[in-house]
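Note that one protein chain of the assembly has been removed; the remaining protein chains are unaltered in position.
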Amino acid sequence: MKAKITITPKKAVLDPQGKTVQNALEQMGYKGIGSVRVGKYIEIELPGTDKSAWSKQIDEACHRILSNPVIEDYKFEIE
Amino acid sequence: MSDPAITPELVKKHNLTPEEYVKIKAILGREPSYTELGIFSVMWSEHCSYKNTRPLLKTFPTKSPKILVGAGEENAGIIDIGDGLAIAFKIESHNHPSAVEPFQGATTGVGGIVRDIFTMGARPICSVNSLRFGPITKGSGEDDPQVLSNNRRLFSGVVAGIAHYGNCFGIPTVAGEVYFDKSYEGNPLVNAFCLGVLRHEQIARGAAKGVGNPVFYVGPATGRDGLAGAAFASQDLTDESAQQQRGAVQVGDPFMEKLVCEACLELLATDAVAGIQDMGAAGLTCSTCETAARAGTGIEIELDKVPQRAPNMTPYEIMLSESQERMLIIVEKGREDEVKRIFDKWDLPWSHIGEVTGDGRMIVRCHGKVVADLPAAILANEAPVYHRESREPAYLKKVREFTLAGVPDSKDPVAELKTLLAEPTIASKNWVYRQYDHMVRDGSVVCPGSDAAVLRIKADSLPVSKDGKELDPKIEKFIAITVDCNAGYVYLDPYEGGKIAVAEAARNLACSGATPLGTTDNLNFANPFNPELFWQLKESVRGVAEACRFFNAPVTGGNCSLYNQSPNGPIDPTPTIGMVGQIEKPEHITTQWFKNAGDVVILLGDAVNSKDPLQGLGGSAFLEKFHGLKTGTPPVCDMEKEKTLHETLHGLIISGLIKSAHDCSEGGLAVTLAESCISHQDARETPSLIGAQIDLSGIVDARLDALLFGETQGRIVISVAPDDVVKVTERAKIMGVPATKIGSVGGADLTIKTSKSSYAWPVADLHRPWWNSIAEAMK
Partner (left out) sequence: MNFAVLQFPGSNCDQDCVHVIKNVLGHSARLVWHKDNSLAGYDAVLVPGGFSYGDYLRTGAIARFSPIMHAVQGFAANGGPVLGICNGFQILCEAGLLPGALIRNRSLQFRCEHIYLKTATFDTPFTSKIPHDKLLRIPIAHGEGCYFADDATIAKLEANHQVLWQYVTAQGELTKMSNPNGSIHNIAGICNEGRNVAGLMPHPERASESLLGSDDGRLIFESLVNWLNNRSKTKAA
């Protein structure tokens, strides 16, 4: 199984990296795009087949270490 | 999986000539295996063997009473600095990889040179670099916006890579130079220098001593990175070679390197190490055969024991991989537990991969089967040596014929000075060095922005010692470092340009209060098979060797990077000179900016060389910028006069008579004066500007452009307290050094009076373009 985790900066946190990418895209000719947010993607190989048990653990890991709740949001899926 | 058959095409693909292949067969007494072919191809590549340059490198002066480990002996040279302490330093290039992937090319360049230092047992305490790119602004030889954009991309990637590696590893990057010139388009130069400190008795050797001693591999697992990077460095850079090698760029991990460095230094303090070498170019291959060759022993390794992070790696791939941050350690038999304990503490992988033998052979096994069996010493030391053909280049005729006859004199010095100060090659490099942590380790006494960096060496600069004793806290040493080369001069006159590169480095050290200890050279040239380009190499080496001998700055080691050319043509011949000096006392440390209103400004040296028909304008930034000419015999380097100038300045500094010293180089006297007014930065967005009133009207026999912007050699602008002026001028007179009072410090303007007219600049108007030009270009 694989846990696929996406971590993004909270909306309240200014994302200058996202802004820079947005400007670059506009300059390259991609007109009319909205805001850009740049985050992190983490893949974790998991043993066994018990999705729901691992779901709890991944959620805890996301909260404890993989993301910083002060500045980041996370979401994940296990497949 | 069976190895490919060895055909003439395969030999050629490995950059070996048919004659070299014949030699290989003669050495082995048989055909080589595929793995052995790969091993020879990297060991006999230009990058590893210096086969086209060894005869020239032998002409460098390499001895002095202070040299403890000399050029060619080990990974870096070592010089004594007193009280049982020594410094290890070297410069190395990572040019081709930086053209392909600038960030990673630069990180691994820094990583490689840092490893060369701690493999000698020294604690790395600073990094310096010399960088060259194509122009980043219009009007400096390149106007195509796409090319400019690419040049900026390479520049910003390289700087970010150096910053990433140095900052994370934890050494200050304290000095450097950055040049922009069309000849480096598509072939940037990244020369990385590192210096470390150790006690004499801590010198570690890369020799596989002690038959029966176990051989350990420490550091991260081996992957397919940088496969045959050494061979890549030894080819011309074309789109094809770049595409092929995009997978070859190694990725550096400075965090890993920091751990490996600390662990190795801790291990070296235990006496359990018989020999140690880093795995750099040609990875496992180079480290095993060189250590065996140095000790006159042999080595046997089993590749199954080598930690691997890619699946199904072949013996060829494992031996040639250039995965970073790996070390080869020969351990005293019975002391293996020390290695395990220390590397486990730092959570670093280690593996016992082989043994030292007594038969002089380098034997590599895979699953127990022998895949390579080679004579170590011959492989390491007897690469072919070539004496390449050389011929004076045709372009020099025109260069020498150039006169100032058709060149109108300066029209608008006020605008011209501002324009020159904004030229990226001359402008402040703060956009670069503010990305480098230049203060970590509490040793940076003079940070980037003056003529040379000055570092303080103290007890914690040293690696932990065997007896655990610390250096007496009262002992502090001061080292000055600079890296220099005006490659334009070298292009226009390789011999003179080579001398000037060395003289300028020595002059920068003198301005900081230091006397030279030694030199490390990075020779960046083009294809040695082109006789005209080889002539440039030959002649500039002749100039560098002569000057190093003259300035008592012997070469302790260095690097050669050839084949620096792209489809656009060869780079300017660039013998980068890294020079280190010592300052006896902290009160001798001198910086380049004017200090107090009322101080008197004195020019040491002749304002213009009366014997130079080009009056110092040959090869000058002024000629290139305002007349579009890169021609003319460069100003001559009179080494006697330079040496006397440096020694005189040194005497004045240690007598406490000098408040500031700044040498004249690109852009000439006006730029030097301007920089002395504007280069002191107090804090973020807070420059410390001060003006000066300068009177050059006494000089009548020079053109205006030559006087203000000519690059006559052997000149230093000093400032002195009013009460000390007489002492200074008298002392200079006794030493035979011209010393002319040219003005005084103070006010909000720089004013320069000449025999023709007067010019004035509010110093803020000079500071703004100089400080911001590169940041503006890089927005």
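For clarity, chains are labelled A and B in written order, and residue numbers in each chain start from 1.
We adopt the following convention: a contact is a pair of C-beta atoms (placed from the backbone, for glycine too) under 8 Å apart; a residue touches a chain by one contact, two chains touch by 3 or more.
Here the structure is a predicted model, which means the values were calculated and not measured.
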Taking the entire complex into account, which one of B:Met120, B:Leu148 or B:Ala163 touches the absent chain?
B:Ala163
For the chain left out of this view, which of B:Ser444, B:Asn508, B:Gln592 or B:Ser665 touches it?
B:Ser444
Out of B:Lys23, B:Lys182 or B:Arg434, the sole contact with the unshown chain comes from B:Arg434
Going by the contact rule already stated, which one of B:Pro586, B:Pro613 or B:Gly628 would touch the omitted chain in the full complex?
B:Pro586
Which parts of subunit A face the unshown chain closely enough to count as touching?
9, 12-14, 16-17, 20, 65-66, 68, 70-71
Where subunit B meets the chain that is not shown, the residues are 163, 167-170, 253-256, 258-259, 346-347, 433-442, 444-445, 447, 456, 458-460, 473, 586, 681-686
